[in-house]
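As you look at this complex, bear in mind that one protein chain is not there, while each of the others sits in place.
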Amino acid sequence: MNFDYSEMQQMLLDSAERLMKERGQVEKWRERRHIESGLDADGWAQFAELGWLMLPIPEDAGGLDGTMEDVALLNIALGKGLATEPYINSVVLSAYILDQAGGAHREALLGGIASGEARVALAHAEIGDRYDIDTPRATTAVHDGNGYKIDGAKSVIFDAPSATHFIVSADLADAGTSLFVVEAGAAGLALESYPLVDGTRAADLRFGGLVVDADALLASGAQATDLLFAATDRAAIAAVAQGVGSMEACLDLCSAYMKERKQFGQPIGNFQSLQHMIVDMLVATHQSRSALYGALAALDGEAQARIRAISAAKVVMGEASQLVMRHGVQIHGGYGVTDEYAISHHYRRLLSLEKAYGDIEYHVARLAAAHIA
Amino acid sequence: MNFDYSEMQQMLLDSAERLMKERGQVEKWRERRHIESGLDADGWAQFAELGWLMLPIPEDAGGLDGTMEDVALLNIALGKGLATEPYINSVVLSAYILDQAGGAHREALLGGIASGEARVALAHAEIGDRYDIDTPRATTAVHDGNGYKIDGAKSVIFDAPSATHFIVSADLADAGTSLFVVEAGAAGLALESYPLVDGTRAADLRFGGLVVDADALLASGAQATDLLFAATDRAAIAAVAQGVGSMEACLDLCSAYMKERKQFGQPIGNFQSLQHMIVDMLVATHQSRSALYGALAALDGEAQARIRAISAAKVVMGEASQLVMRHGVQIHGGYGVTDEYAISHHYRRLLSLEKAYGDIEYHVARLAAAHIA
Amino acid sequence: MDFRYTPEDEAFRQEVRAGLRAILPDDIRERQRLTTTMNSDTHDQRVWFSLLDDKGWSVPAWPTEYGGPGWSAIQKYIFEDEMYLASAPEFQWTGTHMVGPVIYHFGDDAQKERFLPAIRRGDHIWCQGFSEPGSGSDLASLRTHAKLEGNKYVVNGQKIWTSTAYEADWGFFLVKTDLTVKPQAGISFLLIDMKSPGITVRRIPQINDEEHLCEVFLDNVEVPAENLVGTPGKGWTSAKFLLEHERTSSAFIFWNKRELRRARMIADDIVHDGRPLSQSPAFAGRLARLEADLAALEWSVLRVLANESHGFDASVASSILKLRGSEMQQATTEIQVDLLATRGLRAYVPGRDQPAPSLPDWPEYVPGRTAIATIMRAATLYGGTKQVQKNILAKLAFGL
Partner (left out) sequence: MDFRYTPEDEAFRQEVRAGLRAILPDDIRERQRLTTTMNSDTHDQRVWFSLLDDKGWSVPAWPTEYGGPGWSAIQKYIFEDEMYLASAPEFQWTGTHMVGPVIYHFGDDAQKERFLPAIRRGDHIWCQGFSEPGSGSDLASLRTHAKLEGNKYVVNGQKIWTSTAYEADWGFFLVKTDLTVKPQAGISFLLIDMKSPGITVRRIPQINDEEHLCEVFLDNVEVPAENLVGTPGKGWTSAKFLLEHERTSSAFIFWNKRELRRARMIADDIVHDGRPLSQSPAFAGRLARLEADLAALEWSVLRVLANESHGFDASVASSILKLRGSEMQQATTEIQVDLLATRGLRAYVPGRDQPAPSLPDWPEYVPGRTAIATIMRAATLYGGTKQVQKNILAKLAFGL
């Protein structure tokens, strides 16, 4: 068992911390979020340049074949720097599905992701869902000539406005839930885009007789849902990592504020009640990083143990993030609820990370169910 | 709406506070709990003398016809004084059933309760129960000559060792759950007695061919379960009241200790963290008294509103009691976990009051179900 | 002791309910019902106040000589409860609950005549200028200075967290009129026309995309000396009166009840796994606990209103209301966000012309929930942070 960074990890972290420090300043963040698609093209190009986009991509598809540990470390740095790029959705989640599913699109799309040209968003969630993965889809696909015709709608698809491609789940007669690659500009696809509270973008998607080729089909039935589960678990790990990074940033912000802000003639950091609050934040943050390590350790192990460890990490991070973001604002007093202080942006980002890829309630239930199964 | 005490209530409270102050001293309490039956006969005689035992008994049965408000006020004082007498079980719960059921035993037993000669305990709970009220009883009653023959067992019957009579629930063929009056010394009744953590006593009961007269039957079917619900609700209110009293005593104990105990060269009451702890205790205690008033207001109103108000009070008091007893011990440091400091006795009493007549989980579920019904 | 409403109380409730239903315009009610912002629409407030004033109901807490209806504490409680149940716009507190009582208590006749009717009719929107950048919870360290020159004060300084300043007609300010005495002693209570030259208002962008809080810069603002309320240098007394006068409003009991009702409505509406979320054990349990806590809070409010007399310290009790009230404002709105799951992440720029979401899974209650829950973090900050409140309570209740 070894908790130290490899040379490659150290380089990765150094580059990430450098770039994030520069980009993560609250003024820049406040500008960036007004970009209509949610994606800062220059920033994304830098991600590509630094090799981050090829990190988890297999070597044979032009990637670095990095481990989830590498991915987690990078995402801690991204969280610290309030990065809102579609890294998790495209590079972690969708790339995993594309790699595992194989097929005609694998090499091209993975290559595109690695180079930064392609951004793939998973379009699975539908009206009435609550983090459902294996419930039947209302979106349908039917055979149509040599390909398929897709009809239906998707709801709150993260990072959709900046995506070049979607992995769309749909019910295919006799085959069950199936996954298709769909290009963002395809005829018959309409997006209604909107910003999320953390400055990222999402969209609702409608498919009206959208036609794809036969080789757009990635997987069906149990294979498809297994892929969705496994990929979402990886996304959840990356979200936990970003949460850890964001919380670690909150500790720095609060510690600095407590030393600088004066009330009643002394720095507020002298007050025991605030000291204990920041200590509670520290403990919660530390535990979240530990739980993240536990999830990484279990990722390739036995299925129930993996589910328990990953859900445990998401629960611990989720609970921690609520404590940290609320205490963080409280420590900042009125300034904490302004858009002008960085703490409020971490608040919104943590709110989003808690809800992404399964919220606390979802993962508590999943963890509990793993004992009954 | 009027929150002030009537003259009678003020007299009641004055007498209660006088007696409780004298009896509630921790040394006396520590002696009293070694009495084998759990009942201090002298103390019970004083309760009788002061009229407390006749408080809720109807006038026509020799009582004072007091309101539940009167009963609640008295029980706040009893809780403050760590009284562990079977007041709730006998004078509040069982007397209510006896009164409402009417019948041959009503006058004599109510009179006995009022004078202090009779103590009646409800023997309803059975193996496998969890505060069940209307689930079928495994204990059976069958017609036997002019009376009934009872067989079965009861589990954790509060105050049983000092009871002179029991109200026993049993399944009577065709009539459903039925309530019978059984004398404590009856042939065919065996008790296994034991102390509880709060110094009171309970017992497991076994009935082996126990025979009662026809007039021992108090109620059957829906009437019986309605009575059980209504009587248990009153007991729950009284338990909330005792909890409020006990918590109010904890506040006094902690406030005094914080002023007297020195660490690091100053009274520990100077430390902001402890100040905020006792304030949290105060808030919880205050809210519990308020919730108690809400329960009293709803007692005679519409059924769902009554259930919601009483369960709300038990939940608020239960949560508050856990906070108060835990903080209370924590404030006392090591002394808090000794038998020699009063706070540890309130800890145990509050533990018991939270679990009596429905614990937090039970009342949360009941409150939630009241919205679905 | 009798905790029941009297038949007269019940009759009063019916009368108020019918009266409100008769005068509340549909469009105002609908905007309030679907509000996406913390504060009710200012135009609606003005209209609604004049309608209420026609009925003599706009200032329930005021003495009858200044236009109050002469209701008992419980009647006022019932009235406000019904106001929220009717989805009426919320009171603009600064006028009716804050500066109004200060004026009729400390002001002179001219001030009463000039300001009270306008407040009662909703003609004037008021803002409060107490906090300054260097003094949040610590009001004694104020620096804004008003220098008497002839029959006017010349005011210089800066205020912050002044809600609504950008659309207020008038502001009441704490200013230092005497720099020679110890901090609290030299403070005065000054009414300032917000259109006065020298006033600059900067709206502060908030965590929830609103810009309701403001900074107010005062640069040689000239204020007639007659606008000083009470004795010069005794502004602290007026401020304390104002802060303590409304002993129960900081519980936000009606607001909290409304938001818990809203949470339950949302939980009833969202169906998952074949049942409404209100019946899923996790949410049903959370809702039940919130209901229990809120019932306790409501009775804590009633205890203060009914002037409970035995062993009861009303200052302690109302500090408890402030603490629990603000925590409940957070809890009742947080559960709404959790109920919405990822849909709650959608950002809406709040405002009157909020576009309705288009797909069927965007019901009308979605917009505003997260924005309001998020700004609710301020509930444990303004009027003295939660930590300061606890310090005060430790002293008040235990002498610590």
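The letters A, B and C name the chains in turn, as written, and every chain counts its residues from 1.
Here, a contact is a pair of C-beta atoms (placed from the backbone, for glycine too) under 8 Å apart; a residue touches a chain by one contact, two chains touch by 3 or more.
The model shown is predicted, which means the values in this text are computed figures rather than measured ones.
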When the whole complex is taken into account, which chains on show are touched by the absent chain? A, B, C
Of B:Ala186, B:Val211, B:Leu351 or B:Ala369, the one touching the omitted chain in the full complex: B:Leu351
Residue of A:Leu110, A:Ala163, A:Met258 or A:Ala342 in touch with the missing chain, whole complex considered: A:Met258
Give me the chain A residues in contact with the hidden chain, please. 1-6, 9-10, 67, 69, 73, 251, 255, 258-259, 269-270, 272, 275-276, 278-280, 282-283, 286-288, 290-291, 293-294, 296-297, 308-309, 311-313, 315-316, 319, 364-365, 367-368, 371-372
Touching the missing chain, which residues of chain B? 125, 127-131, 153, 155-156, 158, 192, 194-198, 202, 204, 262-264, 271, 273-274, 326, 329-330, 333-334, 336-340, 344, 347-348, 351-352, 355-356, 359-361, 364-365
Pick out the residues on chain C that sit against the missing chain. 281-282, 285
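Heads up, the rule we're going with is that only the chains that are shown with their structure count from here on.
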Based on mean C-alpha positions, I'd like to know which chain lies farthest from chain A. B
Of all the residues in chain A, which ones touch at least 2 other chains? 271, 273
For chain C, residues contacting two or more additional chains: 387, 390
